[in-house]
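I'd like to ask you about the structure that follows.
In this view, the complex is presented without one of its protein chains, the others remaining in place.
Note that the chains are named A, B and C in the order they appear, and that numbering of residues resets to 1 at the start of each chain.
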Amino acid sequence: MRAEPDPQGSEATVAAEDLRRRYHQVRQQSVALCEPLAIEDFGVQPMDDASPPKWHLAHTAWFFETFILKQQVPGYQVFHPQFEYLFNSYYNGVGQPYPRPARGFLSRPTVAQVRDYRAHVDQQMDALLQVGLNDEVSAQVVLGLHHEQQHQELMLTDIKYNFGHNPLYPAYCESKPAAVAVASDSAAAKTYSEYTGGIVEIGAVSGFAFDNETPRHPVLLQAFQLADCVVSNSEYLSFIEDQGYARPELWLSEGWAAVQAQGWQAPLYWQQHDGVWFEYRLDGCHELALHAPVTHVSGHEAFAFAQWAGARLPTEFEWEHAAGSAPVDGHFVEAQYFHPQAAGNQPGVQQLYGDVWQWTASSYAPYPGYRPLPGALGEYNGKFMSSQLVLRGASCATPRSHARVSYRNFFYPPDRWQFTGIRLAKDVE
Amino acid sequence: MRAEPDPQGSEATVAAEDLRRRYHQVRQQSVALCEPLAIEDFGVQPMDDASPPKWHLAHTAWFFETFILKQQVPGYQVFHPQFEYLFNSYYNGVGQPYPRPARGFLSRPTVAQVRDYRAHVDQQMDALLQVGLNDEVSAQVVLGLHHEQQHQELMLTDIKYNFGHNPLYPAYCESKPAAVAVASDSAAAKTYSEYTGGIVEIGAVSGFAFDNETPRHPVLLQAFQLADCVVSNSEYLSFIEDQGYARPELWLSEGWAAVQAQGWQAPLYWQQHDGVWFEYRLDGCHELALHAPVTHVSGHEAFAFAQWAGARLPTEFEWEHAAGSAPVDGHFVEAQYFHPQAAGNQPGVQQLYGDVWQWTASSYAPYPGYRPLPGALGEYNGKFMSSQLVLRGASCATPRSHARVSYRNFFYPPDRWQFTGIRLAKDVE
Amino acid sequence: MRAEPDPQGSEATVAAEDLRRRYHQVRQQSVALCEPLAIEDFGVQPMDDASPPKWHLAHTAWFFETFILKQQVPGYQVFHPQFEYLFNSYYNGVGQPYPRPARGFLSRPTVAQVRDYRAHVDQQMDALLQVGLNDEVSAQVVLGLHHEQQHQELMLTDIKYNFGHNPLYPAYCESKPAAVAVASDSAAAKTYSEYTGGIVEIGAVSGFAFDNETPRHPVLLQAFQLADCVVSNSEYLSFIEDQGYARPELWLSEGWAAVQAQGWQAPLYWQQHDGVWFEYRLDGCHELALHAPVTHVSGHEAFAFAQWAGARLPTEFEWEHAAGSAPVDGHFVEAQYFHPQAAGNQPGVQQLYGDVWQWTASSYAPYPGYRPLPGALGEYNGKFMSSQLVLRGASCATPRSHARVSYRNFFYPPDRWQFTGIRLAKDVE
Partner (left out) sequence: MRAEPDPQGSEATVAAEDLRRRYHQVRQQSVALCEPLAIEDFGVQPMDDASPPKWHLAHTAWFFETFILKQQVPGYQVFHPQFEYLFNSYYNGVGQPYPRPARGFLSRPTVAQVRDYRAHVDQQMDALLQVGLNDEVSAQVVLGLHHEQQHQELMLTDIKYNFGHNPLYPAYCESKPAAVAVASDSAAAKTYSEYTGGIVEIGAVSGFAFDNETPRHPVLLQAFQLADCVVSNSEYLSFIEDQGYARPELWLSEGWAAVQAQGWQAPLYWQQHDGVWFEYRLDGCHELALHAPVTHVSGHEAFAFAQWAGARLPTEFEWEHAAGSAPVDGHFVEAQYFHPQAAGNQPGVQQLYGDVWQWTASSYAPYPGYRPLPGALGEYNGKFMSSQLVLRGASCATPRSHARVSYRNFFYPPDRWQFTGIRLAKDVE
């Protein structure tokens, strides 16, 4: 959805062969994620934001064709002259994009034709990668791979939105035992870790980073506390049972308007039958797992929950500082849970990565001195810096190699269809 | 979309075996019409009114399951408990229908599952038809077949809407030579036939008819003239070139509002490139055939054209009286043109059936003494008798056995996605 | 809202002095109706269809200025160059009209300036009327007066809509004793009068008529029954208590959609407090008068009520034939009830005029041979002949001299803010 090649250029030291291997691995993963799908599932767009899997597959090929092949391969013939239009997401610099809400109307090209498109692009890219590329182009290829990983995550959440709104509730995957064994009475007291604040460095260090993570710069923090775990379903249920959705004083004005307009009574995918709560997950409808993290909550719900809990959401700077050099570890998409897992019993901050994206209190804004990429790639991130909130961490739908401490995800406060969750913070009084 | 079994019961004399044969023939035709489709084409709903082909296939099975099998087969087990909800179009008497605008989000059941559903229903129906049915149930089966034929026509126009709005403009069928050889200079003067009026009988006589065609009753007509042919593309072009779309005085108030809100400049599926007009047809995009009938015009466009031409639209009674006992002949769906054909050179009224539905000036209203069918089947036709106009004739997408002189089709004045055209009338001064 | 001068020209025999006297009387009545208003009440447009009283006052002056003074007075100077735009309702032939939904934003011109505008027009018109006018222009003046009377009725219903939606519920007038003394147990059995049908003449005979009432022409009627009285609040309450608003089988499809979208549970202006029904009337909020006619029901509610009652709505032809030569008598605006009154005890058809407009089953359509007035005045009526229903009779807000047996009022089936009511009809079996 948005990105920048490593501004330090160190990515360019990736051996060409490594890049070629990684290219094929990432590209193959997009296809692998679609294996459980029927042909019919590839074309559905159940809401404007949830694009059809087929569109994701084509758009990610379009990205390489548009920004690499057309620039680097002399006399390159596009696979299909209309695809530049159909699979342009939002790059006005490339041309007028096909209207986003109409992506679900494209029964053609077929899935097979999109696979041919991908194969064509892969073949051309492979030739290019065998020859070797200069640093700048290599960096753009790496950007294309991170771009594709972003779409892998979106593809899963878009599939979930489709399946989760079909009255037949099809399952995307088989059920697996929970990752963490939690005693049923372990609803331990919420614990926080404390940080002293001061001037800290924020932003990308080395390795790949999107342009929105740069430049690295100092930020002044006051002392704060960060919750060790993300909020669980059990905790969120207490909020519901305490009439959280009926008390305007807990909500931002826009959030309260959304509650009333949308009729929110619980997170997306929750349903109550005969007093029992169920949740649609990618492995089907199941009784709500109390110790699992609450997910599919909007930023407004995260805010209201924090108000109710006498806490607040962390800023993105607090989060990044607290995450520090903790290992980028967790239940990523490779673990194939496709759902966030309960916290473990170990002390200290956990669940930073790989269960749920964590809403922050920070508006998505440029870092001081921020410069978008040159050309149409500059539209990747910067033009979205209004009205959105930053989320930090990574989710159960994120590829492990896509996560890092400086990563800034961003969505609108009412958005609920991503694997979003809540981590609380507090002032140190 | 709506219907009634022959109220005279004469249909009940159809030999049981004939009914069984006809059942399988009509059912098979629905599937045959989908042969050119890719799996991806079955699920798309490009606008609220244009349902996915898969939905049509399932709904027509649902009709037999709901109104015949569940009533007639003791202990009948439905194929799938959720299908009653998913494939109910608008029968509140049967239960809450699945929201119409969301039909395109149902990637499941798959096409294969819908075929299984149809096979299940067909097998059960076949058993029933072998045993033989009483007159009332036979009449309901016949109703179900006419219902299925209506959906066959809708399926074609819905597919056309989908393909005709896809920038790739896929073709549904191969091109065929035009049915009628027309000299390029034959834009003959418009001719009219004259009728004296008086009291005439209107409505269904014998054989099958929907409830809305009954009861047959007398209507008083004044003398009138009816155009021998429907309006051609060439004639309609003159209207466009005479600024027809820019002159509010030609339009009904609602029509003029639609012109401005929708930006209408020409019929649906027309496009102008470098001063040349093209039309998307089911066999692809082609240069406009000047002698072919104009089609895909709204009732508002039909009205404005008539105003411009110094004529008017006929009432449905004038049309039915003029059609009289003319043979129900024309370019129906069986001719596989999938597009209306030019008029021939013979004198007198022609093109009554099988090219385009012809907008009339008549609002869709009950005939004096009209009684809807009992029970939920009463929702088939009667509840739509507001704000719509009657169209008469039949189109290139209508099965021949579905057309008859008393047939009343009905759509809203702004609708354009059916094979609709214009036949003019005039007062006799 | 719409009109035509007497096509027979007999109105031209009105002596010039009579016309001048009548001009001032009608014009004065518009002002008199506004006497109870505060200045603040003149500018409010509480919904798109309910124009501000000030706008009505200005538009009716505009009508005379545009269609008479600018045509007949050599060198006529318009009162204000922008008023032609601001107070044009919908005459595209005169120029682009100011957007209807924005009429309530015009705090200027002030009420005093609009009165000056009216005085200017009246002075110029008076000079013209003193000189005397030829038949054609006289007929246009008469048209302007009927036009003004239509706006007088709209002004009252628009004021009612405004007051009736203000939580303070201001009264427009004082309360008066009911016109008819009705014993509290007189909910007599509904009686009908019977008519034999045959060929009857329909349409304007002599005297003024709008163009839409012409030409007079024969219509073939089948035998029918017409209810002697309009439906009372008491009868309508039975429909409500019998779950009329919760039974889709009683409603047209569009009506049922309106019930759900608008949340209709009762006629407009009804409220239930502690189990007691109240109604806002122009004399304030009062407990529902059971014997008074139900009013402020949509055409959809009228249809559903008739279904529930085992009856139907009459056609406009049945109504006109039954009304025949009955005196044009009733509780018109001059009676100053400003609300429909209960039926009397006399036998036979009553309440034809002067209580409520009566929804018919007839779509608003041109009579055979209908010709709109020439020029921009042709937009008065004809262009609205789609999607609307004809109402017959007259209401408590209609001036007596404005009513006649051939009068065709028309509104959209969901409209409720006029004094609309229900008269039932039945077939003769």
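By our rule, a residue touches a chain if its C-beta (ideal position, glycine included) is under 8 Å from a C-beta of that chain, and two chains touch if they have at least 3 such contacts.
These figures come from a predicted structure and were not determined experimentally.
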(request) May I ask you to name the displayed chains that the omitted chain touches in the full complex? (result) A, C
(request) Please pick, from C:Y23, C:F79 or C:Y98, the residue that touches the omitted chain in the full complex. (result) C:Y98
(message) Can you say which of A:L237, A:L290 or A:M385 touches the chain missing from this structure?
(response) A:M385
(message) Touching the absent chain: which residues on subunit A qualify?
(response) 90, 92-93, 199, 217-220, 222, 248-249, 251-256, 299-300, 303, 361-363, 365-366, 368-369, 378-379, 383-387, 413, 427
(request) For subunit C, enumerate the residues touching the unshown chain of the complex. (result) 38-44, 46, 54, 82, 85-86, 98, 104-111, 162-163, 165-168, 170
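Methods note: only the chains that are shown with their structure count from here on.
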(message) How many angstrom lie between the centres of subunit A and subunit C, each centre taken as the mean Cα position?
(response) 59
(request) Measure off the straight-line distance from the CA centroid of subunit B to the CA centroid of subunit C, and report it in whole Å. (result) 38
(request) Going through subunit B residue by residue, note those that touch at least 2 other chains and give them in order. (result) none
